[in-house]
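After the structure tokens below, expect a handful of questions from me.
The complex is shown incomplete by one protein chain, all other protein chains being positioned as in the whole.
This part shows chain A:
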Amino acid sequence: METIRTLEWKVGGQQGEGIDSTGEIFARTLFRYGYYVTTYKQFMSRIKGGHTNYKLRATPYPTQHAGDFVDILLALDDETIPINRHELRPGAIVIQEGKETAIREEDGYLLAVFPLKAIATELGNPLAKNMIALGMSGALVSLPVEEFYAFIEKQFEKKGEKVIASNKAAVDKGYALVREHLADRMKRLEPLPRSTERLYISGNEATAFGSFMAGCRFLSAYPITPASEIMEWMAAHLPAVGGTILQVEDEIAGITFAVGAAYAGARAMTSTSGPGMSLKTEALGMAAMSETPIVIVDSQRAGPSTGLPTKHEQSDLFHMLFATHGEIPRIVVYPSSIEDAFYVAAEAFNLAERYQTPVILALDLVLSMNRTTIPRIDAKRVPIDRGKIVTPEEAKKYGEFIFKRYRFTEDGISPRALPGNPYGVHTASSNEHGEDGYITEDPVIRTKIMQKRMEKVKTARLSRPFYVQDGEADVMLVGVGSARGVIEEVARRLREDDGVTVGGLFIQQLKPLPVEELRPYLAGKRMIITVENNYSGQLLQWLRQHFPIHDRSTAITQYDGNPFRVTRVAGEVKEVLDRVRRAQEAHA
């Protein structure tokens, strides 16, 4: 029997038929079996009906990409095969729900049809047809059946012995069917050492977890895909520690509630996607003008307008970098992995309070909703820093009737008194104001306080503003957020298949852009290629504003709603490399 060390698997069916949970069970089972598991869900903006699918990739090494191909496909509706067929690897097995059992070779794959529903009904539980298909999946890679049992016992604990028994029976049936009909196609997924040092987690969960651990105790938001899970996670966890979420009337309330809570001294955030981000822009300016620290999460989806509400894109970069009237100080961060989402979210609160300004935390649909396998959390990495909050003793020393909330200081950051402090009474203002917070139109003060606000954030830095891989390479692939997953895979493939080394640069701090630190990896290179999910190459344009790379940079873009496939990007990178080489030869 052939031994394999990676598996790419997909289940497709109609929405509302448990496709997601079927995928989740297999993912978690393989995760516990010792594999690094990464998943990607494809779904539509409706609740019942319509094709949905769940992709899973199990690897012996960490990755952020759910893979281009499929080795085993469970087709639980008629659309699964036509929609996903192009991903089938030669020799793949497709298990399809059908009228009667039939096994036949199709063009490039083996089609195995089983009357899953009828078999499940015979077993006494028609709902268990997905479990039969799961059992077949496990059997095809010789996964010990006990791996499923353990999961079933935990999953259905509350539903009682009978449900547990019938689900186990369904899985057993799947194993039996494979042994009977597909024994010659069975492979063996090599067992790996199990680890208790890993988590299987989504980007939204990691973001919420990181915010929670950083002391965020208030989140106000309005439901929107793909950001809602952040609010839902916080809703489940905050009350126990004296905080709450609030599902408010709209996204303007989402940000303004957070501003109020932050003014009063809580660590507060709001989470949304593009449409909500558009609504928040006036209040974003208020947060910056009043020097109120908040964190705003924009989990991007395909725009513009309502766009493709359940599809992936990275097209809000300009919006996050520039939106709102007037000029404001802002910090824009973008974790480049699900693991980093935890730490970047936690640091976002430190940066917000240290620099007393809004921090925008970018995510994208893939980064938000995919799950992957990450190392456990390092509790020491991000200690909480609340910035220049003053105690009553400290405030008293100033001896002011009206506390100068916007005091001019060397670093531009003013001591901050929280409501309730007897010596810190002041009014925060969205109007231009002097040091005391009172309205002023004095041109000298205006100029000075504008400089204070704009310049104070210059030194703001994430502890890891970017990651570099093979930084000495003369061609760099640059990306943000979930693009890191595809770039890492592309670099791996080019190295393994073509013996070519390309570098990878994954920028986590977009504003203020750490220009000097980035220079060695961007200036003086032969070619800079950004890999980004938008039409206009927004990341490339942002980099071109800071580095003289106009004649040796290009963007590989995609804006069809889907994440990149490694094959496509690798092919395009090779084309660019060829072009560069030909140009050099012609020159020589």
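Following the convention adopted for this analysis, a contact is a pair of C-beta atoms (placed from the backbone, for glycine too) under 8 Å apart; a residue touches a chain by one contact, two chains touch by 3 or more; residues count from 1.
Quick note on the criterion: contacts and distances are computed from a predicted model.
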Fill in the blank from the handout: Name check vs UniProt for the chain missing from the figure, options "2-oxoacid ferredoxin oxidoreductase", "FAD binding domain-containing protein", "Fe-S cluster assembly protein SufD" or "Xylose transport system permease protein XylH", returns "2-oxoacid ferredoxin oxidoreductase"
Problem - Option touching the unshown chain, where A:Asp250, A:Glu517 or A:Asp578 are the choices - result: A:Asp250
Problem - Of A:Ala66, A:Ala221 or A:Ala283, the one touching the omitted chain in the full complex - result: A:Ala283
Handout entry: Option touching the unshown chain, where A:Ile4, A:Met44 or A:Leu418 are the choices
Key = A:Leu418
Practice task
Kindly state which of the options A:Arg85, A:Lys117, A:Arg185 or A:His237 is in contact with the chain not pictured.
Solution key: A:His237
Handout entry: Hidden-chain contact residue, picked from the options A:Tyr33, A:Phe69, A:Phe151 or A:Phe209
Key = A:Phe209
Practice task
Tell me where the left-out chain touches chain A, residue by residue.
Solution key: 196, 198-201, 205, 209, 212-215, 217-218, 220, 237, 239, 241-244, 246, 248-250, 252-253, 256-268, 282-283, 285-286, 290, 346, 376-377, 379-380, 382-386, 391-393, 401-402, 418-431, 437-439
